[in-house]
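A single protein chain has been omitted; all remaining protein chains appear in their positions.
What follows is subunit A.
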Amino acid sequence: MITVLLFAQLQEQLQKDKLPLEMDRISVRELKEYLKEEFGLVRVTEAMVAINEAYALEDDEIKSGDIVAIIPPVSGG
């Protein structure tokens, strides 16, 4: 299982801060596509993804057990 963490507008859109997904060995790109198609999260395209608290690239692989954070453009400070 992959745990997807949602923040900011994505969290508000689904009214959820995490999504458990029964998945294994999927690329960041594929996960984004899935979230867009399945949950209507169109803004994942502009988001970064972190796997286990480290920024990941589109081709990086996500494995079962990973914590995956969807990180929309940040606005701290």
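Here is the rule we use: a contact is a pair of C-beta atoms (placed from the backbone, for glycine too) under 8 Å apart; a residue touches a chain by one contact, two chains touch by 3 or more; residues count from 1.
By definition in this document, contacts and distances are computed from a predicted model.
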item	value
UniProt protein name of the chain not shown, from "Xanthine dehydrogenase family protein molybdopterin-binding subunit", "Molybdenum cofactor biosynthesis protein MoaE", "Na+/H+ antiporter subunit C" or "Glutamyl-tRNA(Gln) amidotransferase subunit A"	"Molybdenum cofactor biosynthesis protein MoaE"
Touch list for subunit A against the chain that is not drawn	5, 7-9, 11-12, 45-48, 50, 53-55, 57-58, 69, 71-77
